[in-house]
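I am attaching a structure below and will ask some questions about it afterwards.
Note that one protein chain of the assembly has been removed; the remaining protein chains are unaltered in position.
As written, the chains take the letters A and B, and residue 1 is the first residue of each chain.
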Amino acid sequence: MLRVDDVTKTFEDGFRALKGVSLNAGRGDFVTLLGPSGCGKTTLLKVVAGFLTPTEGTVSIDGADVTREPPERRDTAMCFQSYALFPHMTVAQNIEFGPRQNRVAKDERLARLNALLTQVDLEAHQHKLPNALSGGQQQRVALARALAMRPGIVLFDEPLSNLDAKLRDQVRIEIRALQREHGFTAIYVTHDQAEALAMSDHVLVMREGAVEQEGAPEEIYTAPRTSFVADFIGAANLLTGTVLGEDGQGRWQVQTEMGTVKVASDEPPVAPSVHVSWRPEDAVLANGSANGSGTGENLIQAPIVARVYQGSFTEYVLDAPERPAVSLRVHATQFGAREGETLAFHVPPDRLRFLEQVAS
Amino acid sequence: MRLRRAGLILLLLLPGLGLILVLIGSVIVMAFGQSVGYFALTGESGFSWEHWREQLDGRLLWRSFQYSAYIATTSSILSVLLAYPIAMWLRRPFRGSLFAGALLKAPLLVPGLVAAFLFINVISFHGFFNELMVWLGIIDRPIRMQNDRNGYGVIFLQVWKNMPFALLLLTGSVQAISDDVLNAARDMGAGSIARFRKVILPLTVPAMQAALVIIFIGAAGDFSFQAVAGPTQVNSMAQLMVRLKGEFGGYHEAGVVAVLLMALALFGSVALAGLTRFAVRAGMKV
Partner (left out) sequence: MRAGTINRILIVVLIGVCVLWLVIPFAMAILWSIVDPSQAWSYPDLFPARVSFQRWVDVWQNTALKDALVNSYTLAPSVAITTLLLATPTAYAIGRFEFPGKTAVQVLSLLPLVVPGFVIAVFMASLLLNLGLYNRFASIMLGHCVLFLPYAIRILSVSFGLVRQDLIDAARDLGASPWARFHAVYWPALKPGVLAALIIVFIQSIEEFALAFILGSPDFTTVPTILYSFLGFNFVRSNAAVVSLILVVPNVALMLVLERLLKSANPAMVSGKG
């Protein structure tokens, strides 16, 4: 459906926003471009939409090369971060704009308008100007306006960033429902990792104009390949390790700031000196520690510096036993321990992951 | 408490707005009053339609009225028409756009009389333009362009002086349209003409109306351009008013002209603004 091949974009001022990015999306896929601001995700979206022409590489839709086609001749529709509603047109006029431009017959146009107004629940507001609507309603008009074109691909540029948290969850569900119903391919740009994990079939984590890692959301979360990805998606404890040796069954002895630990990994470390990460929620509190339970390898004992109650869990901030300057984070459902006490916990070896080489 | 607040605000408005209302108000009252015979400086003061009848019967007034209406309409429309493409060009900054903007706005700094003098210098019988044309062999002898019968010189001056003003208003308004909105229109299949007609024009209507109205009013009440560069066989309204007042001390007659001039400024500019809106709306539908 959509193929982006090795696209590079250099701006006139010499800034290289994209450095050889490729992307594949099948019909009906929900693909998310995730990364911090300035990583090139929006530039990539604009290249797909046709607002920017890549310096190198190609974009093709349904097998046809559209790299040089202007946006008005592509089968894409964009949902802008600012919504970009036409302020001088009513909700209905906004939604009808695309079909009118494309000379869709009147009956068909009205049928689409009415169907969309029902779907996004805006029938009552169709004759209002955008300024008279709330942020969530404006967002839905933008969505309906894009869908009225019956595009094969809908491009979302951080569409939820101007909404408050509760509304965001609701619109998120609505977008997925509409996508399932209309069957369009969605390319979704966000810097919010939770959003990316919740919505996508496929996630591309971008950094400085290149794809750092891509895969299904579970894969990205459970098996990050670099400390950037581990840190950007969810919370992670990042350590530097020196590999001491292997026991022949895929278990490695690694010396880290929290002591010497065992790491169970299918793949060998990329270098003798590598980054190692684990998720705070993977720690299992040990017997004897404050209300803790569980047994296993990699027993670690560390002083509690701070305790943050988060409702469904408690976060403990600890000093790493070997290097107190490094903080460790542990999420536990028990919350008996206090600052100044020592927390004892296990990190199962299969939950520790080798990342990239430590830069010397 | 609320009364005290209202009192405070009224007190604050007094020296500024109050003074404006008192002075402009009495000026308007004077003009109306004198046109119907009141406030006579010499002789009898009292209500009479005499001055209106006298002026409306004469051909002088109607020619002036038509002439001023013609100059004002043409100048304001031409200024805006010229300013639009330039405002679109300067919408997004590029290398040299600041310089271009400054050059274009320079005439704003030139007082009207100076502009008129400069213009006369260029087009006069032995001015630059004539000499250049003769030198290039386009014409044999200098031609007379000063004080042309159709008022083209005045219109040129009006546009020269007012186009930058229209540009100022339109650039601000065009720049206020976000790129996202234009990109959205593009994304939905609108080419550059459709984007201009359906998005840019409707969103800049207020600025365009403001430019038209202000230029229209200024040009309708013009005296200096007309006196220096205008046709000699017809007076502009302001010129006629000054003449009537000066030559015969005829404040009553001048009052009639003043009232008609204010009416022209008011209704002419309102009509122009209304027509613009109508035209843009129609343009959106097509």
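To be clear about the criterion, contacts are C-beta pairs under 8 Å (C-beta built on N, C-alpha and C of every residue); 3 or more make two chains touch, one makes a residue touch a chain.
Not measured: the values here are computed from a predicted model.
With respect to the full assembly, the chain omitted from this view is in touch with B. When the omitted chain is restored, the residue from B:70, B:152, B:196 or B:223 that touches it is B:223. Listed residues B:71, B:87 or B:116: the one in touch with the omitted chain is B:116. If you put the hidden chain back, the residue from B:24, B:56 or B:139 that touches it is B:24. Take chain B: the residues that touch the chain left off the picture are 5-6, 9, 11-17, 19-21, 23-24, 26-28, 30-31, 34, 39, 41, 89, 94-97, 99-100, 103-104, 106-107, 109-114, 116-122, 126-128, 131, 134, 142, 160, 214, 217, 220-221, 223-224, 227-228, 237-238, 241-242, 245, 251, 254-255, 258, 261-262, 265-266.
Please note the rule applied: only the chains that are shown with their structure count from here on.
Inter-chain centre distance (chain A to chain B, centres taken as mean C-alpha positions): 57 Å. Contact residues of chain A toward chain B in the complex are 49-51, 70-73, 76-78, 80-88, 97-98, 101-102, 145, 149. By the touch rule above, chain B contacts chain A in their complex via residues 178, 180-181, 183-191, 194, 198-199, 202-203.
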